[in-house]
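Only one protein chain is missing from this complex, and each of the others stays in its spot.
This part shows subunit A:
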Amino acid sequence: MPTSSASNHSSHPEDLIGRLNSAHTPYEVKLKALRDLKNQIIGNRTKKLAFLKLGAVNSVVSILSSAVVAGGWENREFYELVLVQCAAIIGSFACGLEEGVNAVLDAGAFPLLLNLITHINDKVADAGARSLKLIYQSKRAPEYDFLQEKNMEFLLSLLNSKNENVSGLGANIITHSCQTTLEQNTLSEAGVIERLVGLLRGSLIQRDASLESLASMIYGNPEVASKFLSPENGRALSVVVELIKDKQPRTRMLACMCLIYLRNASTSYLQDSEIKNKLVMILLELLDDPGQVGDEAPFVLSSLISQKEDMQKIAYDADVVDKLCENLNIFSFQPTRLQGTFLALADLCSKLECCRDRVIHLKVFKFVTEALAHDNPHVRSAACYFLRNVSRSVKNLSAGQFMNEAVAAPLVQLLFDSNESVQIAALGAISNVVVDFTAHKSLFMQFGGVKQLVQLSKSMESAIRINAVWALKNLAFLVNNKCKEEILLELTISTLSSLISDPEASVQEQALALVRNLVDGTLNSIDYVFGENGLLLHAIGKQLWSTSKVEVLIQGMYTLSNVASGNELHKEAVMDQLFPKTINDKETVLVMFMQSADSRLRTAAVWALVNLTFPSSPGACGRVTKLQNAGIVCQLKNIVNDPCLDVKLRARTALGQLIMFGDAS
């Protein structure tokens, strides 16, 4: 059938797919229909979704597979045209559309495309490589196993290819699948770095692909970083340094990323102030990019400044905070941009008070409120992360900047979020926000925060339990008894005691710290641990005798210390835990704690001694005898000159008190 009449066919989606699927349609007409389909979907998300629903991917993949076979027999050139169109369509479905990637993978296109890249016709190889590259941009693409020798050989053959799309694909595969240190080292040993360095001097596609995969190989790996910088790679570093000034914004960004990962991998590279300033200035400019580069730039910025106070200061001085806040306004409809911007702001606010002040001055809180309720879970998490860091500002916290209705209400809502990582991020934010010195804690309770925190403290997911108990602990910090009672009423003593005995040590630690905060303060609050026949006290005592985790022991000892500061009954109850009847009367965990290598545990133990032997209390004498029998005096003498001043001071006080009761030799 001549092509001119084929153009009379309807290009309505259903008809188009019908023609592709029909066994009676001649291949010439199918080729025309394929081109038509391609031109309809490229750049057009709506059309892609519509055709996906009609099963277009399956139709195209089956034409592709039959064309591969048919082309082997006859009319090779014609079938090559079909292959090119099919590959282009498959690639377009996979481009920027997760549903598309899924459909393409489910239809079994992947192995077919892999076969195309070794095709003798360069145009076919090009089309196959392009499609695979687009698939590899998605996280859903299959992981490439570099550890298999055959795979590594194939990868190297890709990287060596003269076809820029094929060698670029090789680099893209590394970017996608290289994650572990073992994979990084294996690639490096196979000589991949040298090849990637070679590609840095190639075409735009090769350069960008190479920069990105170099970054993924260097990330967190000092060994690979130093191999990259070794003389055998010539002036590789200076090539990358040149590329941060490239005309293409994407190249600039990827080159920055490479340098940042290099300097993060080891503190001995790229630490001079010139490169620091340059990186900040270039990323600052890239934040203005309206497209994908601008979406990704805040994440790269975050990797530059995260955990690095000096870099945060440089960024602050370059007005990066202002630029990011401005972008919250301009790009408020772009989720990736919002996520990255909040992450970068969070990093800036992690340490420097000036950044926190600036952010508050620029009134970003209305964006925070919106972001906390955003459709996209990543945006919600990022907003929480930001809130957590900005609320580290004691000054602004005590001024009640954070605990207002606009923040508290959506934040409490996030505790009900269906996404676990959002819940964890929200708990992190709440933990900081509730450490509030004013009366604002009640606001949090009003919104039902306590109830939900308690629910989450019973979660199956340990990360959620830890964070929930952490938040409760901070909520219980320096509050009045009314608040404490409300927390306990909701939580119940039995739940709290099972949290103390949680399988996760970090949960135990936080639960003990929560009890420590609850019993801190008035005599009445000490009574909380005596409810339900001293269930909590027993749980604490049991942990002290069984766990080896020093953090847990510290919190446990401080809790007992707080209890021992109470009345006679309280002190005796602590003694019962330290000298349990089931164990030899003369042995106590205290001796072990006082010999601990951790000065914090030594301090906590000696504090308890000070409180137990306080001279004016009537039962002190009996307790002193018991302690002396257990050899405490000898232990105390060992630490009166402790290198830790805290230990030294408390040990002397305790020893003084013990001596007052007579024979302390």
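Everything below uses one rule, namely that a residue touches a chain if its C-beta (ideal position, glycine included) is under 8 Å from a C-beta of that chain, and two chains touch if they have at least 3 such contacts; residues count from 1.
In the analysis below, contacts and distances are computed from a predicted model.
Not shown: a single chain whose UniProt protein name, out of "DNA replication complex GINS protein PSF3", "Small ribosomal subunit protein mS29", "Cullin family profile domain-containing protein" or "CTLH domain-containing protein", is "CTLH domain-containing protein". Across the entire complex, the residue among A:L31, A:L134, A:L443 or A:M575 in touch with the chain not shown is A:L134.
Among A:G91, A:G170, A:P377 or A:G449, the one in contact with the hidden chain is A:G91. From the set A:T46, A:S238 or A:S548, the residue in touch with the chain omitted from the display is A:T46, counting the whole complex. Residues of subunit A that touch the chain left out of the display are 35, 38-39, 42-46, 88, 91-92, 95-96, 127, 130, 134, 164, 203-205, 207, 247-248, 290-291, 333.
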